[in-house]
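These notes concern the structure reproduced below.
Removed from the display is one protein chain of the complex; every other protein chain stays in position.
Order as written gives the chain letters A and B; numbering starts at 1 within each chain.
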Amino acid sequence: MQVNLNVRRYDPVSNGNGSRQTYSVEVEEQSTVLDVLIQVRDEQDATLSFRGSCRTGFCGDCTMRVNGKAKWACRMPVSKAQVDGEITLDPPRLVKGLKDLVYDQEEFLFDKYAATKPWIEPSPPGPTEEHIVSQEKIKELQEASSCTLCGMCDEGCTVLIIDKSFLGPAALTRAFKPVADPRDKVIERRLSELSEKRGMWDCVHCFEATEHCPKGIDPTDRILSLRDEAIKRGIGTPRVVRHNDSFAKSIKSSGWLDEARLAIESEGLTNIGGLMHLVPTAAKAMAHRKAPLPYLHKKRPGSKHIKRIFEKWEKDSK
Amino acid sequence: MRYAFYPGCVAKGGCPELYPAAIKVAEKLGIELFEMKDVGCTGAGVLSREVSDPINARTLAKAEAMGLPIMTICSTCQGCLMQANHRLVIDPEYRAKINREYLAEEGLEYRGTTDVKHFLWVLDEDYGLDKLQEMVVNPLEELNVAAFYGCYLRRPPEVVVPKGKESRKVSLENAIKALGGNVVATKGKGKCCGFPILYPNERNSLEMCGTHTLEAKDKGADAMVTPCPLCHLELDGTQSRAEQHKGKKINLPVLHLPQLVGLALGFSPKEMEMQRHLVSTAPVEEKAKRKAEV
Partner (left out) sequence: MSAALSAREQGASVCIVTKQHPLRSHSSGAQSGINAGLRGADAWESHGMDTVKAGAYLSDQDVVENICQEAAARVIALEHMGVPFDRNGDGRIDQIKFPASSEARTCYCSDATGHNILQTLYEQVLRMQIPVHHDCSAVSLIMMDDGTCQGVFARSLRDGSLIAFSSGSVVLATGGMGRMYLDNTASTASTGDGMAMAYRAGAALRDMEMVQFAPTALAPNGILITAAARGEGAVLVGSNDAQLDSLAGSDAVSQAVARELANGDVRLDFKGVDSERLSETRLLIKDLAGIDISKDSVSVRSVMHRPIGGIKIDGSGSTGVAGLYAAGECANSGLNGANRLGGNALLESVVVGRKAGESAAGHAGSVGPAPDLVSHQADEERKVAAIVARGKNGESSGLIRRELASLMQESVGIFRNGSGLSEAAAKLATLKVRCGAVGVNGPASGYSTEIDSIIELGNMLDVAEVIAASALAREESRGSHARTDFPNRDDENWLKHTVARGSGDGVKLDYEPVTVTRWKPEGSS
């Protein structure tokens, strides 16, 4: 079959602004987009640059935008990718382009991955037995580690668009694995480090990452699981811990959220600067009778049961 | 049409205008609401799911006992309840564990049959937007409205947009059209508003709020409408701070979905308690009112 590949060309030296080039190729019906790129480079234009390694969807190298949407070129049959006989190819949006479809994966992925210190400290040499671990736990670890760092979730992330320093869902998903690993001995240190600026608390849990993940890993869920672990251990930045504590206390005591109390307690009762920061918004809200008043916050009828659930969970998770 | 009504915390707390507006609109449309009063917060993505799942299972079990589907008026409540419901429905063992460990003491059991629907989906799927259109007495013909969904009505798709329910992806725009309004298409409509990181990372949060409201404003929106009160807290409540952050005037009124419906059904802005908003809704009132006088 005949396809037209409309590719972004870019070369920082000779073609700084980038341009587009269309290649007309006669391809086998079952070819993937990556196959066609290789074919174009072999047969028509040796100067075309792109990445792609394993050709089967295990290495994460060939992420690019196919018709505007991030995909793995190796898992995209051309027959499905064609729109009116054409396939447009671009690098992902949030990356630094290097040449054509090649982009800087270091800055986008690998450096952030390394920053999460994803290794576990192996036991001193000479162990003769494996750790005893339940298969259920192993499945959880395998699911997290099936991430190939292809960057699709980062491409979808709503925070990275506005703040490139955010670790992003890919690195945080990989960081989840050692935290969930019963063989790891430094979980609290990990959670503290992942709580630093640009870490897990900067995630807005918008589930874009989950929607973008081609492996169904559910990166957003991994980040929420990291947070669940941190909440359980009272770990986070001071603001985050205060906020979470206040939120939980409010629900535990009354069954529902006391927002006025939450706002004040999140800033910290001794944090005068932070509390003053609330004043303009709060005053305006009061004037509009928008803000809830703390003294009006009443218990809900079922609150004793909510409290019971909370207490049981707290007891069990100890 | 009868629903177990789960209003959520914010509709009575941070956005006290939402609850009365929703009650009035539902009554006018003939949607019968039975408010669930003795249930807990969904966790809103802040509580550990280990504790919010049992609390949500309790809510779902109570609705099941009432024999009614749940209606929410908050995307976040909707998402959290629905995600918890998903976990409880697909994994009967997990459900049994929660029943045994947390609900049995109260004599409750969740069997996994409760449906949870946001007011927007109730309008689109149960009530019908064509029927809604018939109820409109004050079509919002001059109003240019940008939709803003809130994350949890869109993602994760396998939970909230199952097969056969694809219209959920455009239901808010369709609702605006049914009310006579003009849809302003934006790229930000399905993105995060920024509310969840208002405390941990205010700069990023304000950047998001500013980006979304400015985009709508620049594309000619008179107002933004959202089915999520948390988005409202962000887009309305922090808009002035986002203006400072962006160094630009924005001044975009943000309406709750029931308020927009209410205006089209003939309620006054006062009845919809729009005076409680931090960003003045005067321009919206102007356009909506003028139409009503014709």
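Just so it is clear, contacts are C-beta pairs under 8 Å (C-beta built on N, C-alpha and C of every residue); 3 or more make two chains touch, one makes a residue touch a chain.
Keep in mind that what you see is a predicted model, and the values were worked out from it rather than measured.
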Query raised in the report: Which residue numbers on chain A touch the omitted chain?
Result: 11-14, 28, 30, 32, 38, 41-43, 45-47, 49, 51-61, 75, 77, 98-100, 102, 105, 110, 114, 117-123, 125, 127-135, 138, 141-142, 145-146, 148-149, 177-178, 181, 183-184, 215
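Definition applied: only the chains that are shown with their structure count from here on.
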Query - Between chain A and chain B, centroid-to-centroid distance (C-alpha), Å - result: 25
**Report entry** For the chain B and chain A complex, residues of the former touching the latter
**Finding:** 9-10, 12-17, 37-41, 43-51, 54-55, 58, 101-102, 105-106, 151-152, 154-157, 191-192, 194-197, 199-201, 203-204, 207-208, 211, 237-238, 240-241, 275-278
Report summary line: Within their complex, chain A touches chain B through residues 158-159, 162-163, 166, 197, 201-208, 210-211, 218, 220, 224, 227-228, 231-232, 237, 239-240, 243-244, 247-248, 251, 255-260, 266, 281, 284-285, 288-292, 297, 300-303, 305-306, 308-310, 312-313, 316-317
